[in-house]
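Provided herewith is a single structure, encoded as structure tokens, for subsequent inquiry.
Here the complex is missing one protein chain, while the rest keep their positions.
We just call them A, B and C in the order they show up, numbering each chain from 1.
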């Protein structure tokens, strides 16, 4: 059976990545592509790399007949999904790739995003989309909130350690190296090639990055007590990928064992042999996440490194994985594309 | 039905790309991977991006039981395929990705490669692997000689123009921009990141590049008279892709029409609307080739631009496309992966 | 003696490059920096790499007391220099880095720039700023029009060949590879890191690029007859540099000899040994231009390759070289900085 999907916000990078993935997905069909400001254009004019595909023209959201749509991917700027999802027919399943439904607490949403949530009842309904940890809920969900890309990367490294009581909860430092597609396709001076090509630079340091809302929510829930990590993303001259270096206090061998146990049957999470750390370029273009653990010369300290493709496993690949579950399809369907290297 | 394939020379980039493509190919199965100097290693240690796959260990060619192999891909350094292919059981079909069987004339081989050919009878048997132009011969071939990556890029642009008598045969200038994976994974000072990251530099200028042997052979055969083009590749700071800017004398509109007519039913060749030229980044990771034509302010001059991924359509993707034909499979099977952008 | 200079349009890349060069120039002093939209800001906030310098605050042009200024560099968007320069006190020498005074013929200006020139009398007065060929006029000029960066690169390769009657004037093809700083710091979607990092793509093909106005003017004047070249720039993933591959019909050895003779005493033009072609990365950050000549296997064809840093020798370095002449300083003063590699 083929399911009709709509991609709302198809002109952004995560929208294009959804199209790319779905193009070879045996059970999904792109039935509608919306992009308000580019409505009327062909997708091939917006993304020439998709020129070989037979795709519907870009349209406005209003032009979509949602009665024909089984599932909608909302790849919209933060804040725009709330009212939209609220007003969709309830027959349409939704995977939201933005931040609107990640935080369950309206107050926390307001704190991190600076605006009141307009659909707080949906905040409660939405299931957090970190597939490997919310799989059963996602299967039965109508609305799934895709995670932040940084949030996914770090959680894959740390959730089993926090759950297992293996690390000091007050001393978790996560230093991230981020490919630039995380900033999307919107034009900003600091995202020009010339500004970034030979530059590495942190941003939102000191506890200002919004993905901290997700970390606080998830890690505190697992630990049963407040957990606040230090988290610093750094822009690096690459288009795709996040590599998180997580410095923790705990026994490195026990940490590695816990990660291996947690992920041994997971199709998309690869735990490297003890002592090896992954490279960001080895997951690009795929739905895989590679994790490694290295012990330090200082006893009781470990480095846990996690890497994934922000546009894929960190966003659009995760979204398709969740959609597969929501539609009763095999979880891995259409997602076994290998990383592209070099 | 599933066919067993062997990849000989799996430790190079084209070998790894073959593994990547075949991993999601429904009818091919990697049954053996050879890499003489790395025999005994796991492919995941040589190429961490393939770590999620269940692959045979790297072995020597001698260790392969070719009775179990339906088709072998030979991704070996130039010169090593000749004796090897000669000595394989005749039941094994072969796609050679190297240069050993591209030239049909032993003298031309010796001129361009500086050594006598050791299997001249196979030179005659081998079919030139430019699928879109040798399709019928490839279907019945036991040995197919994959084209040079530059040779493929330029031929897609020029063959229909030469065949159609649309351009001046004495004034063809092809200026190429080449991603660095074309040099393979062998370690050379001039291929270090630091040497190339901010550098653009031509090489083998003036008529010294070996792919000229292919151009001369093919273009002269089509034209029925000697044709020699000017051809200059330039290294650019990118890993994948070739973009060929071909300057020709002829009517731009007629040229565009001829290309559209030639490729209108081809699944992998995309001709852009008249006046548009393609970008190299829009075919990376895929088996697609994009071609565009722009007329010049000088009457009777045109620019024909062709671009493809040297590791894929220029080598390993082409090889799988040919293998599909040789095995009686649908030509596009396993090859419809979209380009990865950004 | 120290001369006070003003940099008008200091917030663009050529403005910043002027500041960088002048910072170690023994006879020039940055007395004023204008940037209308950023007036009131510190240069170090706009360009952190200049934070170590003691510079005047950015101001509006109106705030500059031109009585204190010996020479002004106008690094403004095209079109803004005309009225500005017209209204400056005649005691101020001007080097314009934009396009406003490059073309001497008002009709040609209107053709290429789509607007009537508002100061045609200055068009006549302005000296074309290709130092190595207009040195004597520049020494006595009040207004010098800096060349286009592409225009400089190609002219260094071709002027002596046209002047010497060494090449066929009807068959000149110039294929350029362009670093992205040529597009300036203005924010455009197609200049994002993600759009360009793995992409090579031509633009303004077919005779649409405005620098053709300069080529036509200069080459026709040298030849004494109309000369129109084919000229195609290509964006490559690098920040600085232009590499021009010029395909000409003529005797390669004679061409090389002519270039060597022309430039043997030039401090900034380096002609490589015959048969060698330069790399773009080997002139970055400097005022040097490297030129090489390679003969082709086709008799009577040659490739002339010229490369320079578009922000430096192609713009701000050239501007300082001209300013040195206009102020009676040694031509090379402050400009002998070596290229930065790797």
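The criterion applied here is as follows: a residue touches a chain if its C-beta (ideal position, glycine included) is under 8 Å from a C-beta of that chain, and two chains touch if they have at least 3 such contacts.
Because the structure is predicted, anything quoted here is derived from the model rather than measured.
From the options C:94, C:283 or C:302, the residue with contact to the chain not on display is C:283.
Among C:181, C:205 or C:306, only C:181 touches the chain left out of the display.
Of A:38, A:159, A:256 or A:282, it is A:282 that touches the chain left out of the display.
On the side of chain A, the interface with the absent chain consists of residues 171, 173, 175, 177, 194-202, 205-208, 212, 228, 230, 232, 234, 236-241, 243, 245, 247, 275, 277-282, 284, 294-298, 301, 303, 305, 307, 342, using the contact rule stated above.
Interface residues of chain C facing the missing partner chain: 13, 16, 19-20, 23-24, 47-53, 181, 198, 239-240, 267-268, 270, 272, 278-279, 281-286, 288, 290, 336-342. Although one chain is hidden here, its contacts on chain B can still be listed: residues 13, 180-181, 183, 185, 187-189, 191-198, 237-239.
Everything that follows uses one rule, which is that only the chains that are shown with their structure count from here on.
Chain A and chain C, compared by their mean Cα positions, are separated by 45 Å. For the pair chain A and chain B, the distance between C-alpha centroids works out to 36 Å.
Each chain gets a centre from the mean of its Cα atoms; for chain B and chain C, those two points are 39 Å apart. Chain A has residues 13, 181, 198, 239 in contact with two or more other chains.
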